[in-house]
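The complex appears here without one of its protein chains, the remainder shown in place.
Take a look at chain A:
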Amino acid sequence: MSFLKNKNLGLILFGGKGGSGKTTSATATALYLQKTTKKKILVVSTDPAPSVGDSFDVEIGNKITQIKDNLWAIEFDSKELLEDFKKKNLKIIKTLVERGTYLSREDVEVVEGLAIPGMDEVMAIIKIADLLKTKEYDLIILDTAPTGHTKVLLSLPEAMERWMGVMDLMLAKHRFLTRLWRRRYSEDETEKFLKEKKADITEVKDLLKSPNLTEFVPVTIPEPMSILETEDLIEHLKELEIKVESIITNQILLPGECQFCKEKAKFQEEHIEMIEKRFKKFQIIKMPLFPKEIRGEKDLLEYAQILFGEKEYQLSIPEKALPKFPSLPKAKMADFLEKDLNFIICGGKGGVGKTVMAAATAIALAQKHKDKKILISTTDPAHALSNVFAQDIPLDTKVVPLKDFSNLFALEIDAQKMLKKWQDEYRQDIDTVFREFIGGGMDIAFDRKVMEELMELSPPGLEELMALGKIMDLMKEDKYDIYVLDSAASGHLLRFLELPEIIRDWLKGIFKILLKYRNIAGLVEIKRKLLDFSKDIKKIQETLFGSKKTEFVMVSIAEEMGVREMGDLAQSLEKLNIPYNYIVLNRIRPASHCKFCLTKRESQEKYIAKVKKEYPKKEVVLVPLFSYDIRGAEPLKELSKFLFG
């Protein structure tokens, strides 16, 4: 029984590629259920660039905000959640670290203030566990981040259980020693904390796997990238034993009146067939593309009525004279190719066409600079490069040449595989170290177990860490002249960009501790490695930030959510000192005579004007919506010609 009918559900998750309408579906469902049931409902956004507030047209943020009777919403802010968590638990965590490692209390103080990469998802799981514990809500509706990071989020409860197992093991030594001295051992605060947290996480894990209580609703649109991502997501959900019953297929076009709409609808038909074929095990809920943005209670309820099958969709465009719009001006990005750039990052909200823009840019560079080698890569765990180039680019740690080009290469980083490789390499090292220490007694035996367990864990933020590490390695090898990065959606892009600074902070903390032991012989190898590492990071920082060698290309769409997210991203870029000169507004409707196109275009023009006004110093590049998919070398070359002349 799907979420449309199942009254027992306690948790509904909406997920999919950026721009498919996850948030709209989540908030509309919440409003509908608020109207038709007596349940107490909480909508939670785990997206670092949340839009639940935009959708409800209410200011929300990281606090539970009442929307209506029995309906609340919160947009998780992982930084604030982490602060809260620290405030409450810092003392215990310090004790844990102190007991579990060789660090002294003083050393622990040094590392305490440091940020940990990848904590967003960890904090989200802990907060969800806390919310469940309060039992204040009958139903939690989760609006998730784009696919890649949602996969990380959902795998976390299991990973976290293991982490806590390791922490428990770290304490085992302490338990053993205490027992040795005092001949008895009673559980203290730290142990209780660990046990309790572990139980909370187990509860989240169990809830996710309970088919009666939980349902994941993938939201997709009839476009190849979205379909592929959905397939990948469903595969992952199956592994995690999370129930999927129905799939929302969003933004379906009605047969339009103009040539463009007709063409587009025809293209869509193929993709809808593909969806029906590939997902035939599931109930497919078809939702139309509305001529206007869906925001606020009235719009959402209308959307919900169609979603819940209460109403047939009828295209209604108010009768009024629609203005004429000029055809799009020529894109003025030719200058871009003249710059002496080392690094180009394409970023923006999910589903605005970052990957396509990155690919078109890489192609333009490859064609312009025949003597240079260009590498296109991605920090997005959703991996869309294969699709856009219509070439199988295996998830790997190796670079593959792109057919049709002599100087263009692609890399889809497989973070898990990189981790595995590292584990295999170092397992032996660790073995040797311990063998040398045999005879060290019980103490060492415990450490060995901890080390072994620790080796098996993937650290939080793995995807970003690996992407950064791989890029650093490649830069060191000096094999490529220009790197084009297709980034993850803006929230996670920022997380990636902040990573070098976080690592440097950690290194500084470690250096401080190491310098305390300056008179002790040894540690030479480790010190050397850390210093080299610190220098590499510095180099990447110098290349990325405040440098003429790096430029960011802002990609967005002319819609409220696109423009708003762009504003946040622009601010962060200023702070990080990453220059950007071009704003690409993608998917502009043609100025045809048809009412549907014109209504859409009218709303887009409003945002185009807004962007031009708010960013007077930037070159705003308008890119049309195409009736066909941009996939494979030829259409990409076309697009690159449009952009760069």
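Some notes on this structure:
The criterion applied here is as follows: a residue touches a chain if its C-beta (ideal position, glycine included) is under 8 Å from a C-beta of that chain, and two chains touch if they have at least 3 such contacts; residues count from 1.
To be clear about the criterion, contacts and distances are computed from a predicted model.
Per its UniProt record, the hidden chain corresponds to "Gas vesicle protein GvpG" from the list "Electron transfer flavoprotein subunit beta", "Tryptophan synthase alpha chain", "Gas vesicle protein GvpG" or "Cation:proton antiporter".
The chain omitted from view is touched by exactly one of A:512, A:548, A:575 or A:593, namely A:512. Touching the chain that is not shown, out of A:83, A:335, A:396 or A:473: A:473 (per the contact rule at the top). From the options A:194, A:419 or A:594, the residue with contact to the chain not on display is A:419.
Within the whole complex, the absent chain has one touching residue among A:90, A:334, A:531 or A:609, and that is A:531. Contact between chain A and the absent chain runs through residues 97, 101-103, 418-419, 421-422, 425-426, 433, 437, 440, 447, 450-451, 454, 459, 465-466, 468-470, 472-473, 503, 506-508, 510-515, 517-524, 526-531, 533-534.
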